[in-house]
Structures are given as C-alpha cells and as structure tokens.
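Shown next, in structure tokens, is the structure this report addresses.
Missing here: one protein chain of the complex. Every other protein chain is in place.
Showing chain A:
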Amino acid sequence: MKRKTIALLGNPNVGKTSLFNRLTKLNQKVGNYPGVTVDKRIGTLKANAKEYRIIDLPGTYTLFPNSLDEEVVFNILSNQANDDFPDLTVVVTEPSSINRGVVLYQQIRELGLPAIFVINMVDEIEQKGLHIDYTALENYLQTKVFKTNARSGDGIDQLIQNFDIELKPYFGAVDLPQKYRNALEDAKQLFPLATEYLTWQYLAQDNISSLPLEKRSALQTIRESHRLDTQELQKDESISRHDTIASDLMSIVAKKENKRLSTTGKIDNLLIHPVLGYIIFFGLLFIIFQAIYSWAGPLMDSIDTLFAFLADSTAAALPEGPLSALVVNGVIAGIGGIVIFLPQIAILFLFISIMEETGYMSRVVFLMDRWLKPFGLNGKSVIPLMSGAACAIPAVMSARNIENPKERLLTILVTPFMTCSARLPIYIVIIGLVIPDDTFWGFNLQGITLFGMYILGILGALLSALVLNKIIKSIRKSFLIFELPTYKAPDWKNVLNTVWEKSSGFLIGAGKIILAISIILWVLGNFGPNDRFSNPQPYIAEANPEFSQDEIDNEITAYKTEYSYLGYLGRGIEPMIRPLGYDWKVGIGLLASFAAREVFVGTMAVVYSLGEEVDIEDEGQRQTLFERMKGEVNRNTGKPTYNFATGISLLLFYAFAMQCMATIGVVKRETGSWKWTLIQTGFMTGLAYLVALVAYQLLK
C-alpha cells in the first residue's frame, strides 16, 4: 500500500520545524528537490498502525513564490503528479498570526487539496491576550482545528490520530475582481482539468517552471491581450483575501493587550538601538570568533591525534608499499584534513542557529541592510557572509532565502572571499615565516597581520560585490521585507539538529571531493614518468659528488618529488608564477591547493621531505618545517624562497584565489550555471594573481 504523504505548510517562525521534529521523532533526512538545492526535509512517522511520510515544506506566507524556497512549495502543491504531492496538508500557524495562516489555508483548499489547521505555540495564547472561539473557527474553515505545543508535545497525539481524516468538500472562493473574469475564462481553456483557483495562480505568476513551455507562452499571450500585470493580480488577490479574512475573524479571534510584544519591544530598544545595537552585535561577533578558536582548539588537537594514531596503526597493519602509502597518506590524511574543520564549523553553526532560533538574526538583518545595500547586497546577505568565516560551502547554501535573484547571486559570488577556516593553517605558516615575532605598540605583529587577513577577506567580498553589481543586470527590483519575530528561548532540539545537519552535510559534500583530490594528488606525487623518479640515487650522486651516502639518502624524497608527475606540473607552471616570486616547489603547493587550500601545508611538508604528518599545533614539528622553509633558496633569484615579498605575495594570493573544489561544486549547484561559476573562479583567481604580482614587484 502506498504510504500517505502529509505536508506541513506555514509561515516562517510558527514552530513548524519543531512540530516536524516532534512528529518524526528526528526520524528524518534532508535531501534536495530535483533541479534546485532547496533542502527537502522528509521524515517518517509510524502511527495508527501504518507509516506516514511527512514533508516539512519551506516556510512561506503565500502560494505566490518570491524566492526559490517558495517556488518549491507551489510546484509540489500544484501538481498532482509530483512525488511529494500530499494526501493531507497541515497548515501550521501560531496564535498571533492566525489571519495569515488562514490565507495559506484558503489558497490550499481552493486548489482542491484537503487540509487541516493547526494552531501551534498554544501556550502563548494567554500571554498574547487572545481569545479564540474554536467551534466558530472550525465552521468557518470547514475543517478540524488542532491546538499543539510542539516544544512540550501537547496536542501532538491528537493531531496524529486525525491524519486519516475524511474532509467534506470545501466551498467558497476568494472574490476575484470582475475585471479579470475574461482573462481567467481564456486561461481555463488551457487547463480544462485544473480548478479555477489553480488556473488563476497560473495566470498570476510570471514564470512557472513546472509548466511546459507552450503553456507558459500561451499564458503570456493571454496576459498581454488583456493587459495584465502579474504583480497587480497578486496584489488584488492578497488585499481581497486579507480584507475578507480580517472581517470574518473579527468575531472568532478576540484580542486584548499583547504582553509578549511589549517585552520584545523593550529588548529591541536595546538590540536595535542606532548605536548600542551595533556595539552589541560586533561585541557578539567578537565573542563568537573567540569561542570558535578557543573552544575548537582542543577538539581539533584530539581529532589530529586520532588521525595520526589511525595512520600509524594502519601503516603498521598493512604491508609496506604503494597500497599502504595510498591508504595512509592519501585516504586517511585526506579524511583527517576534512574532519579537522568540523569543530569550528559546528561551533559557528551552533551560534548562528541560536541567533536564528531566538529571533536575533532578523535584528542583525535590520541593522546591517543599510551597510550592505550600497554594495548591491541585502541585509540578508549577513548570514552567508558570517557563515563564510567558517566554511564557504554551507554559507553559499544559506543564501537561498534572499528573494532578489541578483542579490542572491552577488552574495554567492562574493562569500568565498571571507576568510574560511581552511585558510588559517596557511596563514599561520606563512606569517610565522615572514613576519617578525615583535610587538608594535603592545600588539603582536603576527597577530595584527592575521587580523588584517580577516579584514582583507571582508574588503575583498564587499569591493568585488561593488564591481560585480555594476556588471550583473537586475531582472527584478531590489526590495527588502521581513518579519521580526518575538524573542523566544531557543528550541535546543532544533539547534542541535541544525548543527548536526550542517556539519554532516559539510563532511559528506566536501569530503567526497577532498578525498578524491587527495588521492589524485597522492598518485601524481608518488609516481614519475622516468628513471629519475624510480631510481634517483645515481642522479643525486652525479649532481652532488661531495655527498656522503647518508646525505644522498636524505635527498631522495625531495628528489623524487621533483621528478614525480606533480613535480613536472609544478615546473610546468613555474614561468607563470615566477613574477609572483614563487618557485616550482611553491607551485606544487598552489596546484594542490586548488583542490582545497588546507592541502598546502601537507604538500609543503612533502616537498621539503618532512613526511606527511606535520602537526602545525606542535611546536617542535612546526619549528622543523619553519627552519626548513626558511633555509630554502629560490634558484631563480638566489634569495630565500620565503622572504618578506614572497610571503606577502603568497598571503594575498591565498586571501583571494578560489581554491576549493567543493565550493566550486556548491556554487554550480546553487546558481545552476557554469557561466557564473567559471566567472567567479576566474575573477577570484585573476584578482589573486594580480594583487600578488603587484605586491611582490613593489616589495622585492
């Protein structure tokens, strides 16, 4: 028997996710809707002696889509052939926004779908000074109304028991203005099987991706012949529905003073105060980043130890040879390279999801919009940009709720400039090499430089947004409208669930690519085309007749690296990177970094023949790598490879270059366009090259 599909539909901030978690008992998975990467949250529920499929649809105020998320909602609910088309829709609301819930509910029923009505957060009815006449509401909506509190679990069982409810047909329709009658009759010819309201929805939306092209152009012809503007159709429906519902509900929902809102008002006087608001926000940011680095440190150390242990024991268990080296240095080191970032990402998302759950994030959008607008961005770009400081992959995905396509694209394009955690180890190594460990006015110079790199990331993002803003044409006008929800204590289940989802998503998404690349790199670095690789001793002895046997043995790894495929590649690009002050060894690091930046340190360790396992947190090992790198001489210039000029040039290159396969993959998925993905990669890397070139030529 086919499982019943139940869809949860509702405005943002009504506790729909908490309800979903309750119903499915976290028995859920997140996937993607075909074609778009809107998170598709599906769970299962065993009850009433059967199994239900529960879908948590993205939050929306209406069926008319304003963003990608909302388009998904319309596409599912308007198409009976869709795999996710629900057998029953549960419209979720909260006490103070019942009117808006009824808008959605009526739209659904008029489309012809059975639906029940849930008032969640019932504990707030009293606080919000409401009195609801439930019998009258049920009669008005022609369905069952349920009261739930998803946080405590109240009312959930009763809701579940009614999932097989048989509803009577729904009567009633919104009053569509007479002037659209003729156009609607014409449109009905196109869709003989659809309900009148669905046909109206088709008529009132510009680009319905779920319809075949000929239907779309036929609709366009009707709109043109009747001189219809979709915006106006949507506006007229909204206003008509809003007015009717407001007068109908007047006698059903009675309101007194809202205590909740006055508390929220008092908090807001502080948190979005024109001056204090910013001080508090930046203070909070400071604390968050402090926490990321101090809390993540010990966790990262233990992950590192764990992987070192895994590598050692695997090396001991496997017979020595290429396979063991692949597993130890390719696979285990590759996975370790990803897992090490998990603590930082988890901590950042812990804070971000707390900020979202409490309602503070909307306040940040409110505070920051004015400062991001001049760059062609939107207040809502704050979330991707902040997340970008941990990892660009989830950050790019979080740009989805930006309605305007141009602002969303811009945000995606510039987010990878933010200093992600993968850049940090490289910065630490290079800063350690070229910036003196002195103090300047009581501040550590190396610390100032590191801070400067973060600022540079932000500047890079904003300034390139400014440039790209001039180039990209806008399809729709930019606007901003969002609700500031009342402050609430976070639902910790939701918080932990989000952290888990984002972290595991990163691990799997980025992991696959990084793993593949590290294996490819390992192969390139461990095989060579000729005798110089496979039998290096005679060549070393020939080139350095004064070497003792020991010295020759020491030189073997480095020599083999030079004549491996990777070495040939490094020397192949040397002419291109020479103007930046790098030699072929740095070139290998750069090439490897295009897979993922974090590979750089490991690659450098191989090139300078220290073995793979360099722990940058370990003082002794770091000193060895530093000494080795400091002693390096660039054979083109005769100067040390890592002098002040090349160091700065390298830092700048890493700050700007797009060196992360996983991000490129996510950007492709999110923008759905190779064009923008390639423009972004080219733009960032070109900028990096240019800035590094100028810096080196000026400083050398």
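Operating definition for what follows: a contact is a pair of C-beta atoms (placed from the backbone, for glycine too) under 8 Å apart; a residue touches a chain by one contact, two chains touch by 3 or more; residues count from 1.
Following the convention adopted for this analysis, contacts and distances are computed from a predicted model.
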item: Name per UniProt, for the chain absent here [options: "ABC transporter permease", "Ferrous iron transport protein A", "Molybdopterin dehydrogenase" or "histidine kinase"]; value: "Ferrous iron transport protein A"
item: Of A:L8, A:V103 or A:I347, the residue in touch with the unshown chain; value: A:V103
item: Absent-chain contact - pick from A:R227, A:R370 or A:K473; value: A:R370
item: Touch criterion as defined above, residue of A:P86, A:G379 or A:G567 at the omitted chain; value: A:G379
item: Among A:S362, A:S464 or A:T561, residue touching the chain not depicted; value: A:S362
item: Of A:E483, A:D531 or A:D553, the residue in touch with the unshown chain; value: A:E483
item: Positions on chain A where the hidden chain makes contact; value: 61-62, 64, 66, 96-97, 99-100, 103, 128, 229, 231-232, 234-235, 238-239, 242-243, 246, 255, 258, 261, 264-265, 268-269, 272, 274-275, 362, 365-367, 369-370, 373, 379, 403, 477, 479-486
